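Mind having a look at this structure? Questions to follow.
Heads up, one of the protein chains got dropped from this complex, but the rest are sitting where they should.
Labels run A, B and C following the written order; every chain starts at residue 1.
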Amino acid sequence: MPRLTFGRDIVASKPCAALGLRRAPACPRVAPGRAEQQPRKHLEPVHVAQAPLSSSTTTNGTHSAPAPVASTSSRDASEAAAASALSANLLLICPDQKGVIAAVSQLLYGFGCNIVASDQFTDSSSGMFFQRITFDFSEIVIGPGNTAVLERAIAELANRFNMKWKIAYKNKVKRMAVLVSKQDHCLYDLLIRLRSGELRCEIPFIISNHPDLKHIADTFNVPFVHLPLDKNNKEAQEEALEKLIKEEKIDVVILARYMQIFTQGFCERHWEHTINIHHSFLPAFEGARPYHRAHERGVKIIGATAHFATAELDAGPIIDQAVARITHRDNVEDMIRKGRDLERMVLARAVRWHLDDRVMVYNNKTVVFED
Amino acid sequence: MPRLTFGRDIVASKPCAALGLRRAPACPRVAPGRAEQQPRKHLEPVHVAQAPLSSSTTTNGTHSAPAPVASTSSRDASEAAAASALSANLLLICPDQKGVIAAVSQLLYGFGCNIVASDQFTDSSSGMFFQRITFDFSEIVIGPGNTAVLERAIAELANRFNMKWKIAYKNKVKRMAVLVSKQDHCLYDLLIRLRSGELRCEIPFIISNHPDLKHIADTFNVPFVHLPLDKNNKEAQEEALEKLIKEEKIDVVILARYMQIFTQGFCERHWEHTINIHHSFLPAFEGARPYHRAHERGVKIIGATAHFATAELDAGPIIDQAVARITHRDNVEDMIRKGRDLERMVLARAVRWHLDDRVMVYNNKTVVFED
Amino acid sequence: MPRLTFGRDIVASKPCAALGLRRAPACPRVAPGRAEQQPRKHLEPVHVAQAPLSSSTTTNGTHSAPAPVASTSSRDASEAAAASALSANLLLICPDQKGVIAAVSQLLYGFGCNIVASDQFTDSSSGMFFQRITFDFSEIVIGPGNTAVLERAIAELANRFNMKWKIAYKNKVKRMAVLVSKQDHCLYDLLIRLRSGELRCEIPFIISNHPDLKHIADTFNVPFVHLPLDKNNKEAQEEALEKLIKEEKIDVVILARYMQIFTQGFCERHWEHTINIHHSFLPAFEGARPYHRAHERGVKIIGATAHFATAELDAGPIIDQAVARITHRDNVEDMIRKGRDLERMVLARAVRWHLDDRVMVYNNKTVVFED
Partner (left out) sequence: MPRLTFGRDIVASKPCAALGLRRAPACPRVAPGRAEQQPRKHLEPVHVAQAPLSSSTTTNGTHSAPAPVASTSSRDASEAAAASALSANLLLICPDQKGVIAAVSQLLYGFGCNIVASDQFTDSSSGMFFQRITFDFSEIVIGPGNTAVLERAIAELANRFNMKWKIAYKNKVKRMAVLVSKQDHCLYDLLIRLRSGELRCEIPFIISNHPDLKHIADTFNVPFVHLPLDKNNKEAQEEALEKLIKEEKIDVVILARYMQIFTQGFCERHWEHTINIHHSFLPAFEGARPYHRAHERGVKIIGATAHFATAELDAGPIIDQAVARITHRDNVEDMIRKGRDLERMVLARAVRWHLDDRVMVYNNKTVVFED
């Protein structure tokens, strides 16, 4: 039986927040201290975001009590049971090299963990290796309360393989803020899917620059925060939003047809956990009024795209897309109507996958381990 | 029973070739003599193309003997029988107005024709009315050999309603030139569909700037014309092509991954009957290497677009589009492979519809009465 | 200009309720008195349903005041405006014959009506002709308050062509009862689409055999009627339902995952205006637990089917179907989750088409003139 020993020093490789590896243009430079480390092929180190996105990892070996799950549908009782069990998702990115899979699976096996699911991908163009492992640690040999020791071992191994990693415990339910404007269909859809148990998260509040959709928030008993926006208060409004994200320990931000553009600074701080739905098949019809322009061009398909909201408009990593056939009979209103179905389905899939730690980003593209 | 009488003069409204109504930018000016006619709402007169595209209309009341149908599959015997019957497609475009449908259907009924199928569309944004009528004239009261009289009546009526029209007799099989380069999949596909009876046309020859695909032409017993192309002979090569189109009375030109750009003059003369297949969902990834750019952008769908080949690259009226889902696992080669299926299906549909007079063009968009 | 004269007697051909032409096995025999009429090719006469489904036609030339439209979204203001205009849908079925189109369009033109849209289909296997005409009668020569005269003319013409017909005025909003059990996704979806203006109807109440979904009805301010069902009260419960349908002048009944089977008598009285959603691609997996059986069989696609609820279980005329790809990774719960999206989209499309008079039934199959 192989044994693994751990070195004394395990500070070198910290878990990264959202495991996003950024392109140079849209990203801040890395802290100078880290630049002196060994050179990394195609890989820029990632700073830990200031928003409390790393709350899923523990620093003292004890878990914070999991928040109550907002989705309580009885039909997902078995899934909920599985989720409350002691399992976690481990995400990895590293340069492709012999022995990675063996080392990781051996480590988990050595600790007495059981790999429940595993998905992996080697990108031949960049030479990078991506893996998502779901493992059960209820029989972990060091006791399930001591996952910090497991994390130290992973950090050690990550250091050896020049690996970025992230661990997400399933009993830590993510907190999701939904931002809307006046369109209601995506908001309705997310709330209904939350109720039905399709989305594992809490929604502490809905934010809007308009008061129009408050009645929906009321209907579903979710607090509604009205942050009005005009030409003169853009910065102040964004600060208020930033404060809410921080204070309420928001993990994920959903732009459910919010239709506003953030400052570059906000995008750079939050894009890794901010998902936008755009109502076209990108990269066609970026920007405003895509259905009008699609009608003008005479296309025979319309689409919708869920993507991370980087600073460059509608140019962030694409998570999912869908399209529908149209004909000459469809005018702009028909496109808008048919597009609503696309938008809510695509957004829901992207949100579900992100909440379930299935989306990894590299070179402004996503690796999505679909369920 | 209403009766229709015909005026003496029927020269005013000529049948137009491909019934394309052009946008100003991409189109040649109209001959000055016609500009003095009554003003037409949103409607630019269309000159009759010099290529023999109007050969489906008769000028002296007698039909040229139909060419032998190239598609001879027994499985389409019944369809072939229907096609050889005395039927025709009548296409109309005019400003929307009361009484058009009644007048046209009454005219055909008055002549003893039977409307077999009819499809129509009113474009509310432009106020134009489009109709495609398939009618059987085997019991026409003036005798099936005298359709010229019917055409004169239609011309009269067209004059009254400011109508563009075109008639295509089903026993006149269209002649289609296929242009290829080195990619074989679309060529194979068209030839197999022709053999199976899916496409009603003759293919008198295949043209290529490379000799690579001659073996396929040989396989299917179609003459292969090699028109080499280099920096210095572009004009001469296009002239040779033009000459072939004219001498062989070509009705339709298919760019089956021909990958060459024609001169503006050629496009302006031929776009209405020239169909190109582009390997992306336009307007995304116009121009060269769309799969490479799709891979670079990280899209989750790829597509193909069949469109009329106007002078502006990949900006002509779109006839059909299709897409397929891809994932991060698909590299450029996978996209190319999966795209081949899209390209050949989309091109085949567009060709079939065009051959069956189902595609009308207005404002750089198509009205497609699908089968 | 042709003129039409009307005969004195216009009782022969009544407008039929839902324009359904039934198969022998699932249908009641026709009243003997009508059997003495002239023989009809392939066509069984249809009795007028006892439920108030013909309320869209007037008998004395005056319109009942239209009920307030339940869908009030501002985004559909223009469509609502169009709907309140004086327009109507005319549906026709008759044996295919020369001159029908000319006669009908001439009749409407003669009255000063404008044909806004027209769709037609000739079924070569049965020899029947189907047409749906949308016309504007705001400039009708007899005055828009006298459509009864128009109807008499249509009845006359219908008699001549052995035609079944139905007219639906757009300012008469249909009343739709929604029946549910414990599943909420289709109910939510219909209510949200109603609010957004996608569905033109009123929902006077929601009926369920269980109290579980009352909170949704409350949320959307729709009365909730609980009609409990057990082994011993099946007939009484159905009578209560029947009474509600009659008293509330219900035009359309939607089984939004109601999961109960009606008596044969109820189906025979109501199938023409009762739409069920079945969670499989019929005819595969008729009856109970289709997802479980699909999983057991190892299919690679799942589907949903909207159909009219005839007496034979899941065998009624199919209005629409949709499918989604699945893989070996999808267990029954995943199928149920993914299927919910199919069910609500397919049901919504079928309901929308039916409300917009786009669905005709013949030989247990539908002709759907899609929008």
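By definition in this document, contacts are C-beta pairs under 8 Å (C-beta built on N, C-alpha and C of every residue); 3 or more make two chains touch, one makes a residue touch a chain.
Owing to the predicted nature of the structure, the values given are computational and were not obtained by experimental measurement.
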- Message: Let's see if you follow the contact definition: name the visible chains touching the chain that is missing.
- Response: A, B, C
- Task: Decide which residue listed in B:85, B:116, B:142 or B:192 touches the omitted chain of the complex.
- Result: B:192
- Note on the structure: Those residues of chain B that touch the unshown chain are 75-76, 78-79, 184-185, 188, 192, 195-196, 198, 219, 329, 333-334, 336-337, 340-341, 345, 371
- Message: Across the whole complex, list the residues on chain C that are touched by the chain not included here.
- Response: 121, 123-125, 281-285, 297-301, 303, 317-323, 327-329, 331, 363-368, 370
- Message: Give me the chain A residues in contact with the hidden chain, please.
- Response: 2, 98-99, 101-102, 105-106, 108-109, 112, 114-120, 122
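Here is the rule we go by: only the chains that are shown with their structure count from here on.
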- Query: Counting only C-alpha atoms to place each centre, which chain is farthest from chain B?
  - Reply: A
- Please work out the Cα centroid separation of chain B and chain C, and write it as a whole number of Å. 38
- Gap in Å, rounded to a whole number, between the CA centres of chain C and chain A: 43
